[in-house]
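Shown next, in structure tokens, is the structure this report addresses.
Only a single protein chain was left out; the remaining protein chains are all shown in position.
Here is chain A:
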């Protein structure tokens, strides 16, 4: 088809990246939504082969920051770079080969089957040599999120948690080196929360950069290489969980007394609200 002829010529395919390469970065980012100054000078970066968790109280600007990194929002000032170039200089098709985004809630206007939904994640690759792997990639993504058993069902017939996993499978099928996940664990049970974070680790081990918004600080401590704590539109702390998770800092940011303890057996940090 004519379309597939054109599509390859206009798109620059992503190069394989070395571990540690900065895949996305924001510098002095300011975003206003209406009258509210949601982000006030945020600096953050995510490198290949690492999982970065964005945590913070409601309204701290986590989702806004993720949306800015995803280029959904134009920042009022500051820059966002993706794969070494200013985000605005990529075409929509080129960006789709470089970053995949999991929205907070998965919606679908028409009753597509689960397999069709996951296949949509392959759309950016159509017309490239990698499109030949579509079936294997889709099957692998469904296996990774334990969604294989729903393949033939309409997406609209799934429960909230099942939809969330299918949406994640679609994002994985996109095979972008930069993954931006907005609360992927929100609708999930205990087992699948762990599963999703393990998938994040696997993607990082395979060389991707994963930026994930989390509410569960225990999950962030256990799985993230780096945690960025957002507080009123600024980064209050950014570093490995062992450095960032400090009872005093978290208590101040969340306005709730918080205790941080090492797990007696594994040594992973556990975060608890102090209760009477």
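Just so it is clear, a residue touches a chain if its C-beta (ideal position, glycine included) is under 8 Å from a C-beta of that chain, and two chains touch if they have at least 3 such contacts; residues count from 1.
In this text, contacts and distances are computed from a predicted model.
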Could you tell me which of "Sulfur dehydrogenase subunit SoxD", "Protein-N(Pi)-phosphohistidine--sugar phosphotransferase", "Iron complex transport system permease protein" or "Cytochrome c oxidase subunit 3" is the UniProt name of the chain missing from the displayed complex?
"Iron complex transport system permease protein"
Which listed residue, A:195, A:209, A:222 or A:258, touches the chain dropped from view?
A:195
With the full complex in mind, choose from A:133, A:159 or A:256 the residue touching the hidden chain.
A:159
Could I get the residues of chain A that touch the absent chain, sorted low to high?
3, 70, 72, 91-97, 99-101, 103, 106-113, 115-118, 120-121, 123-124, 126, 135, 138-140, 142-144, 146, 148-149, 151-153, 159, 161-162, 174, 189, 191-192, 195, 198
